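Of the protein chains in this complex, all but one are displayed in their positions.
Order of writing sets the labels: A and B. Residues in every chain begin at 1.
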Amino acid sequence: MEEDKFDCIVVGGGVAGLSAAMTLAKANMKFLLIERGEFSGSKNVSGGVLWGDDLAKLVPEYWKDEEGYERFINHRRLSFMDEESSFSIDFKSEHFNATPYRGIIVLRAKFDNWFANKVQEAIDKSDYPDESFIANSILVDEIIMEDGKAVGIKAGGEEFYSNTVILAEGVNNLLTRKVGLQNKYVPVDYMATGIKEIIRFDQKKLEDRFQLDGLSGMSNEFVGYATRGIEGGGFLYTNRDSISLGLVLGMKDMRRKGKKPQDVLNEFKEHPVIRDIIKGGEMVEYSAHVVSTGDIRAMPKEIYTDGLLIAGEAANLLMNSGKAIQGMDYAMRSGILAAETATQAKGKGDFSSDTLKAYRSALEGSFVLKDMHKFQSAVQFLHSDDMFETVPKIVCDFGKDFFTIENKPTQKSATLLRKAVKKHSSYWRMLKLALKGGRSL
Amino acid sequence: MNFFACIKQVPDLAGPMRIKDGELVQDTDRMMLNAYDASAVEEALGLIEKYGGELEVVLAGPEKAKETARKALAMGAEKGNLISLPPDLKLDSAGYAEILSAFYKDKEYDVILCGKQSQDTDAGLTGSMLAEKLQIPYASNAVGMDVDEAQKKMIVTRQGDTGQEIIELSTPCLVTCSNDMNEPRIPSLKGIMQSKRKPFDTYDLEKLGLNSEELTASKVKTKITGYRDVPGREPGKKLEGEPEELVQQLINLLENEAKVL
Partner (left out) sequence: MSILSYIAISEGKIKRSSLEVVSHARKLAENNGLETHAVIIGENAGEFVDEIKKFGVGKIYTVKSPLLKDHINRTLIEAVVKVIELDKPKVVAFASTEAVKDVLGAVAARTDAGVISDVSSFDLQDNTVRAIRPIMATKFLAETESSADLVLVSVRSGSYDVKESPGDAEVIPVEFDLDEDSLKQKIREIISTSGDKIDLSEANIVVAAGRGVKDHEGKKLVEELSEVLGAAIGASRSVVETGMFSPTTQIGQTGKVVSPQLYIAVGISGAIQHVSGMINSKTIVAINKDPEAPIFDIATYGLVGDLYKILPLFIEQLKELKSK
């Protein structure tokens, strides 16, 4: 058995698991990555923006391989909506055209598969081309714990041993709960449902409609009427010849208001602004998935223990700030850091918490936990009723008055704004909100 | 018995595909082992467990298709063979049969297994073409198989038009397999690990005494000139309600609208 023992076993071949695996392969670690789907990405419905440039470190010059990603982002838009209008902050800049890109749009079914192939190439180049593996179609049933220490995994009646296990099983973190690092039930308050449709266009038509050039792309986030007053927001990303259009909806709020995600999405699609955007497109795929809200209270009690590290959304690492969902970049960085910690542990020959706690400090020192701490109040602020109900209404009312030109004396914009605020709220409340927002963002 | 299985890599039909610029493209690059060939591999492994013997697999395809051959090794085949083809070479069943027959020329085998058809082309021709070229007896559309050890014969149950035929074939022979024969095993982790250490030979056309120009010019006799979407059916009527009402409505529609009763 000893000769078959791995330096590391990674559970889950999503962004976190694959990033860990890539890091392990490059560090000449002998490892096993296990993914229950037939292909990496076959269980992954999401598509979205991978922010930041960590990918460039894992796959140098990835942008030259157009198979992996759909488009890069050089155009961003944040839209506030009421039932008939949208008021947008729109930013487009050449500054985003330089490589490494700051954000790429990916379809996970495709990206994960591509990434897994890159990991395989790295394995082939490592010291263990025939001893490191990516294994698909295998579900890990259990983490083998001996005296509180993770020593391997059980899958389909077989047992495999390793010095460290990286758990990267995603948001539905059954194994994390099984080993006791997270309570059995995570309150729904901390969870949301992400639903998404892929709507296909003729590529030329899509490029014209969104003013795309080559592989440039656009991301648009929506707040307000998009979710019909349910906590959450909407998003639109341009893929090569389709768009991903969807919503993230707070589970608790949805339950309370007795709404079904699909109905809310259908209503969103009928919004006059959205209707024009998607006109002529063909819906080709629908999917729904749980997603963390980024509430730090949902994190496991600890993200490491003897022989074990937890990465990605399994550890509920995610940020949903309204202007973007950041789950993949968090998964990527945490996967990298977990793998680096496992590599250091091998160097020291010590796989206990004592060594593995370095993972926590590395994560605390990185944007992942820094931002999660720093913007915690922002996350909670964004999930307040005011943010997805009152504010968008005020903004849109202001927009209507400001942009309407009539054969009447024009009012000053400050007056218009005051009028809009008064209609939907009070100065006092908005002032408080503005202060809170200012402080937390 | 000494088995060889011809296996093909095909796109995952469960994934989205479409016609783009006159070609069929997958949204994601997901390739699989042809389901009928997986059944062939499974059947051989089952017979080997019972009677002993060995299984080699051979796949003609681009270098990348090696991963599919590996899958067969992970299931339990002993040796892999890849006939590496230029990625842009377009072949029909006759082309593949020609290549495979060149491969088998100097091989020793008792039984060659094929799938009854490729999931992507649904052609169902390669197996019998190959048998004809190798001048060995064959049976197609097998739904069951056994070995007659004493006589060194294969006993094949094949699905015919109106029933099943149980046929005795002297070896060497070829059998094409239906997926109704068995449920192919999913490779275990151990199997996956061992697959990388198993012997694997790679050939190219030249090594088999062939070349792509000649294949395309004289062996490939059909070509695909375009693809079309399947015309959709007229949207129908979905009836919901109490069984009594449903049946009443159905009878009425069948009698008066569809006029088929």
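Methods note: contacts are C-beta pairs under 8 Å (C-beta built on N, C-alpha and C of every residue); 3 or more make two chains touch, one makes a residue touch a chain.
All values reported here derive from a predicted model rather than from experimental measurement.
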Visible chains that the absent chain touches, using the contact criterion stated earlier: B
Options B:Q9, B:S128 or B:S188, residue touching the unrepresented chain: B:S128
Residue in contact with the excluded chain [from B:A60, B:A94 or B:L215]: B:A94
Chain B residues touching the omitted chain (full complex): 11, 13, 17, 19, 24, 36, 93-94, 97, 116, 119-129, 131-133, 136-141, 143, 155, 158-170, 173, 178-180, 221-230, 233-234, 236-240, 243-244, 246-248, 250-251, 253-255, 258, 260-261
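Methods note: only the chains that are shown with their structure count from here on.
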Distance between the centres, which are taken as Cα means, of chain B and chain A, whole angstrom: 40
For the chain B and chain A complex, residues of the former touching the latter: 12, 15-16, 27-30, 32, 186-190, 192-193, 196-197
For the chain A and chain B complex, residues of the former touching the latter: 4, 32, 34, 38-39, 41-42, 67, 107, 109-110, 113-114, 129-131, 133, 135, 137-138, 155-156, 158, 160, 284-285
